[in-house]
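Right, one structure below, let's go through it.
A protein chain is absent from this complex, but the other protein chains hold their places.
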């Protein structure tokens, strides 16, 4: 039993059930008029999540072998860049993010890597922020960067 | 070949940096999506205003949460001389009482009020109700429904105040904007609505009263609320320019001057005429006092009608 619990699909179903249950608590504590529909929706959520968890448990899907993957790295980088944007503007976090994405997708020769980073992060930022005047988050109060 | 590529890259970089440093732009935050009723006034205001200021400016639409996100963005930029907000009435004088916001009426340097339009009480032209008295009488048997462009908006507040202070019996049904509410009025889903002259003129509507102390020019046969034997209720949809706190006095007076000039310019006058926006200039001090007064009055209404605990 203990080994079968660490199956990712089952864990995902249980996690979704947990989130649904947590939100249900918030919904039942809230005002009854505004929370009427959320209560119904979250009840369906929890019910369905239980059913899925049971199915996954019965089905016994294969466990995946753990292997090194750069995916968590990219995910963390995307999240970190997104979080940083509010504080240090759009340009600064996107340069390393683009460079990392390129690196992970096997663009590794220095010149193409550098050029593509400048062009994709810097170029698009410049195009939207300064040419099309769609203001992206900025670092300086003057809005330059 | 390689050197050429390198130098090209370097040139691009230098070009980018150069242009970026040269630009010092004024951000005009509009707390609604582009193309909305407030946005178009702001976008007509912007070119003349920036010309008066002698800077380049950009309209930035920061929408969401009843216009409070954009307003909070302005308040958050304390001491930044390159950002102003083009603000609607609700975000400055209603929302701070309803929600826990990171700003209050004291969080801004007030520049000027630009336009203000009184609100009318109106019914569909296809209905046979011709006066407020008829409306109130007809509502006794079966309460009417009134629409609004959302909970806690001026149309909601005006009607809630009217219902609380008169014989009219009506209940609130909020919509996602004036447009959908008008559709509901046309389909007789709701029967009454309070909104501005623009709405009144664009749709088949009949004004019953105006939420002001006197009758309004152009609508001389529409009675003011006070004439109906009701307490004074003043509701108008207005907009104004605010800057964050902590900017220099010099900058503030520069803004105020530019705003006054803009409102007197032919370009803006012509626009206001077309868009049926009544120019109603108030200078920094008057505007500040006005916002404070409206904030308190609206808070009173919210308390009286039980919308605010």
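Here the chain labels run A and B in written order, and each chain numbers its own residues starting at 1.
Just so we're on the same page, a contact is a pair of C-beta atoms (placed from the backbone, for glycine too) under 8 Å apart; a residue touches a chain by one contact, two chains touch by 3 or more.
Please note the rule applied: contacts and distances are computed from a predicted model.
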- Item | Options "Cytochrome c oxidase subunit 1", "Sporulation stage III, protein AF", "N,N'-diacetylchitobiose transport system substrate-binding protein" or "C4-dicarboxylate ABC transporter permease": UniProt name of the undisplayed chain | "C4-dicarboxylate ABC transporter permease"
- Message: One chain isn't shown here. Among B:138, B:186 or B:279, which residue touches it?
- Response: B:186
- Residue of B:204, B:264 or B:285 in touch with the missing chain, whole complex considered: B:204
- Message: Tell me which of B:69, B:216 or B:279 is the one touching the absent chain.
- Response: B:69
- Determine and list the chain B residues touching the chain excluded from the picture. 29, 33-37, 39-40, 43-44, 47, 59-66, 68-70, 72-73, 98-102, 145, 150-152, 171-177, 179-180, 182-184, 186-187, 189, 198, 201-204, 271, 274-276
- Residues of chain A in contact with the chain not shown: 8-9, 12-13, 16, 20, 23, 26-27, 30-31, 33-38, 41-42, 44-45, 48-49, 51-52, 55, 69-71, 74-75, 78-79, 81-83, 85-86, 90, 94, 97-98, 101-102, 104-107, 116-117, 120-121, 124, 128, 132-137
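FYI, only the chains that are shown with their structure count from here on.
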- Note on the structure: The answer for chain A against chain B in the complex is residues 111, 114-115, 118-119, 122-123, 126, 130, 133, 135, 141-145
- Given the complex, residues on chain B that touch chain A span 2, 5-6, 9, 12-13, 16, 19-21, 23-25, 27, 58, 60, 77, 79-83
